[in-house]
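For reference, the structure is listed below as structure tokens.
Only a single protein chain was left out; the remaining protein chains are all shown in position.
Right, chain A next:
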Amino acid sequence: MTSNWITTRAWFLMLPLLIVMIAVIGWPLIDTVRLSFTDAKLVGTQGSFVGLDNYVKILSGTNFQRALVTTFWFAVLSVALEMVIGVLAALLLNQQFYGRSVLRALMILPWALPTVVNATLWRLIYNPEYGALNAALLQMGLIDAYRSWLGEPNTALASLILADCWKNFPLVALIALAALQAVPRDITAASMVDGAGAWSRFRFVIMPYLAGPLMVALVLRTIEAFKVFDIIWVMTRGGPANSTRTLSILVYQEAFSFQRAGSGASLALIVTLLVTVLAVAYAALIRKSAGAS
């Protein structure tokens, strides 16, 4: 078999996937680009060409800037918290204790819980009148009156971040645990013989094994967090007073609530561009750290 023929055969086998991808991803993406230069409505009018008007309006408007800042804080804080708690949990799960295998198995629960169920669950927990959080904090004497965690602009985003973190830190923990189990026992033993303390053992012996997998987890989680929609929509719909309105929520409102398909499309493309920049920057970072180690 010539290599030419093998390549042709490969393309032939990939044909169904390529057709599907062009139909449901390629074409819609190109059409989003076209729409972003028009004032099309979601239903009815095709709209006419308006050049860069949509982009200029969005980039100079306060809605976009505010949503960008909200998205930034949501992504940075939730991912940072998930990474720190996830690694700590993995270090713990790598120790000897009674019931370790049961606890390891249970770590899958938050991850397996559907995002919408998780959001609903936390919405009930944060409920201002009957929620479990208010009841627990009051009974422990930490607050003296019930609070509306999702109803006040200064606590809503933090409450969302905690709910998101609870669902996602176990995944980081499981990835980190798998990496920890790959650290050879004799290396940690040798470093202890050499008198390395707990911190330097973690920093110089264990961390090199963790860095790669954690970097990948960091990339995937950051991109996911940047695109966040579900949990926010179910818990706050972007409120109160738009304090939890992230970019994806803003696109939804623009394109589907207000039916402005044109400016919704240009907003969506700006979000896509930001995610792409993130992904490319991270890919470069991973390649650099892979080359260094």
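Keep this in mind: a residue touches a chain if its C-beta (ideal position, glycine included) is under 8 Å from a C-beta of that chain, and two chains touch if they have at least 3 such contacts; residues count from 1.
Definition applied: contacts and distances are computed from a predicted model.
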Answering from "Carbohydrate ABC transporter permease", "cytochrome-c oxidase", "Homoserine O-succinyltransferase" or "Acetolactate synthase": the UniProt protein name of the missing subunit is "Carbohydrate ABC transporter permease"
May I ask which residue of A:87, A:119, A:157 or A:205 touches the chain that does not appear here? A:119
Among A:69, A:143 or A:216, which one touches the chain that has been omitted from the display? A:216
Residues of chain A (touch criterion as defined above) contacting the omitted chain: 3, 6-7, 9-11, 13-14, 16-18, 20-21, 24-25, 27-29, 31-32, 35, 42-43, 89, 92-93, 95-100, 103, 105-117, 119-125, 127, 129-130, 132, 135, 138-139, 166, 170-171, 174-175, 178-179, 188-189, 192, 212-213, 216-217, 223, 226-227, 229-230, 233-234, 237, 248, 251-252, 255-256, 261, 264-265, 267-269, 271-272, 275-276, 279, 286
